[in-house]
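Note that one protein chain is taken out, while the other chains of the complex remain in position.
After this line comes chain A, so read on.
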C-alpha cells in the first residue's frame, strides 16, 4: 500500500525528519488560504497522486503570488496527470499540497528499502538528486552509496558517516545528516514500511537538510497493526476491480489481453499467463483465487473477469491441493446462474477430487463450458476460443 506525499510528510514530522511546511487543499480557495497561512513569497503547488514523475507531467509548479497559487491550483486540480508511472490514461488529481518555497543549495537522493540479498533494510544515498534512481543505478552505479542496517543493532552513527562521507558532505554538516538519517530509519521500522524515497533531499543555504519530496510504501501483511497508516489509505488511487477482488480474498490484476484467467496459486496464475502467451494469445488478467476458493468466491471471480469487455474467453486452471476441484466445479455452475457468462469457459481441473469435479461439470451439460485435459490443452483451447475459432 502507498500513501501520498503530504501523508508521508506527516509521519516524517512526528519523527523530527525535517520537511518544508505545507497544507493540503481540495479547492483553489483552500490553496490560497494555505499559502496565506504559510506566509512568505514563494510557494509550490504539488499534485497529490500515487505516482512518481509528477513534476515532468506538469503536476508540480512554482507560484510567486497568491493569485498565481489560485490559478495553478485551479489548473492542476481536476487534471488527468500523466507520468511515466500512471499509464497513458493518467490519474485524476483531487488534491494539491501547498508548500513553502525552499532555498535549495544542493539536491540529493535518499531512500530505504528491504534488501533481499542481505535480508536487512538498506539506506541508499546519491548526489544525483532529482534523477530517477533506477537510471542512476543503470548509468553510474558508483554514484549510489548503500548501507545495510542490521535490525538487531538498529541505525548507528557509522551508517550515517558512511553515507555522509560518500556524498562528500562537509565535516560540519555530518552530524545534521546523521540525525536526519537516523530519524528516517525509525520512521521506516516503526511503520512496517517497505520503501521510503526522498527525491530530492535538499541542503538549504543555511546548511539544513529537508525532505522536499516523500514517497512511502508499506508491507500489506503488517497493516493490521498500523492503524495510523491504514487511515491514510486512499481507495480512489487504487483500481476498483482490484479492491473488490481483495474483499473476496481474490488477487486480481488487470492486463490488456483477451483471454481471462482464473487460477489457484500465484505461481501457477503467472505460469498460466505465460502458457497463454506461448500458445499465441494474450492474457486479460492475473487472478489467484487463493487456497479456500468457495462457490461464492469463484462466482465473484467470473464477475470481475467479465467486467473487462475485452475478455473473449476464460481459462479456468485449477490444480487442487487445499482447494478441492469439486468445489471449484460447483463454483463454476453457481457462477453461470449468478452472472451471465456469455463467453466460452475452458476448464482444466486436476488434483484433489478431479474426477468428481469432471462428473459435476459433465452432468450439468452447459454448452459454453469446454473441458481441457491439461495445461497446454487448456491454454490452446482458450486462445483458439478467444480468436473465435
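Keep in mind that, in the parts below, contacts are C-beta pairs under 8 Å (C-beta built on N, C-alpha and C of every residue); 3 or more make two chains touch, one makes a residue touch a chain; residues count from 1.
FYI, contacts and distances are computed from a predicted model.
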item	value
Per UniProt, the name of the complex member that is left out, chosen from "Succinate--CoA ligase [ADP-forming] subunit alpha", "Cysteine desulfuration protein SufE", "Acyl carrier protein" or "ABC transporter ATP-binding protein"	"Succinate--CoA ligase [ADP-forming] subunit alpha"
Residue of A:102, A:253, A:338 or A:371 touching the missing chain in the full complex	A:253
Per the touch definition above, residue among A:200, A:265 or A:301 touching the missing chain	A:265
Sole contact to the chain not displayed, among A:11, A:96 or A:273	A:273
Touch with the omitted chain, as defined above, among A:89, A:134, A:172 or A:206	A:134
Footprint left on chain A by the chain that the document does not show	85, 114, 116-117, 119-121, 133-134, 137-138, 150-152, 189, 192, 194, 219-222, 224-225, 251, 253, 255, 263-279, 283, 286, 288, 291, 319-322, 350-352, 374-376, 379
